[in-house]
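Only one protein chain is missing from this complex, and each of the others stays in its spot.
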């Protein structure tokens, strides 16, 4: 499944090059994956609080093709690129009026409270699998 | 005592108005008060970890007179404006080559782990009092 | 007129104190005033581009009563506190489920391309006056 959510660029997102600061697209990526998970009926907060695992980012990548500017209304598109028992990869596209500006991915691993990499809890894995499949 | 610390403005601090984004001066204020406390031989981290209190901001104010720009080397000057048993006020000046750009203050109260306002632990109070006095 | 817009707190807004970082509420204030102006049929971007004036912040203040946390759905309420020919004051309230967390204000002055304080262009002043009146 592909989740879409809009985001309006504020002054605070931009830099003196008159475009969105390159690091801030990773904030948009966070919004994207959070809302993708929410669309499956759970929240990232639930995953943390009910299942006692966190999903830290182990890799992050962005490719910048064109610039988002102040007051642009962007669309963040997010989908699950790959789900394994110990790893998940989200892919992102940032678009403006249908035109691709930035794309990227983040890789996350499930970690328990002791900081050890663990398998996704079965219930979480099933839900994420559904998101992956819906295409 | 007045603490001085330098800060170099990066692209990520600025906005499309070509100046430092107004909210980011509060990051500089944080640097200022952290280094002022460190100059007295304790750290804000110690206060949290050894004395089990935190010092959340209850008020924050900034007055903007002139703009910091990309790559400017700023000086953050911080001092304690007022110290009471249940409250501390830090005052800040952001300067560029001796010229005042922004000034402001933050008010903090000591809170224990249960979220209740408490007196400063005596040892902390004494140290902060020293900072206040030195002028 | 009072503008209301929702904002979902992300990881990137919070700090290791487990709450929204104090400086980031000023990002919410920016969202608030931008959307208040948009609700009157103009945009802040228009003011800059068509009227060649900018509205830099000259004062900013926030009073923190309670903390916004990760994944909270906040409401940003914004209204014009005072409009004069050379100055405008916006007031903000950040609420969670009707409960006031943070309130504050920002003061702005119209500046022309040469950096001089000017009167609001008449057309802009009229529109802002409408916002002020509607209560």
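Each chain carries a letter (A, B and C) given by its place in the written order, and its residues are counted from 1.
Here is the rule we go by: a contact is a pair of C-beta atoms (placed from the backbone, for glycine too) under 8 Å apart; a residue touches a chain by one contact, two chains touch by 3 or more.
The structure presented is a predicted model; accordingly, all values stated were derived computationally and were not measured.
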item: Chains on display which the left-out chain touches in the complete complex; value: A, B, C
item: Candidates B:34, B:67 or B:89 - the one touching the absent chain; value: B:34
item: Listed residues B:10, B:111 or B:127, member touching the removed chain; value: B:10
item: Selected from A:58, A:73, A:100 or A:117 as touching the chain missing from the view; value: A:58
item: For chain C, the residues touching the chain missing from this view; value: 11-12, 14-19, 21, 23, 69-70
item: Contact footprint on chain B, counting only the chain that is left out; value: 8, 10-12, 26-27, 30-31, 34, 43-45, 70-71
item: For chain A, the residues touching the chain missing from this view; value: 17, 19, 22-24, 26-27, 30, 54, 56-65, 67, 106
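Convention: only the chains that are shown with their structure count from here on.
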item: Cα superposition angle of chain A on its copy chain B, in degrees to the nearest 5; value: 180
item: Far-end chain from chain A, centres as C-alpha averages; value: B
item: CA centroid of chain B to CA centroid of chain C, Å; value: 24
item: Centre-of-Cα separation between chain B and chain A, whole angstrom; value: 34
item: Computed distance of Cα centres, chain C from chain A, in Å; value: 28
item: Chain C: positions in contact with at least two other chains; value: 26-27, 30
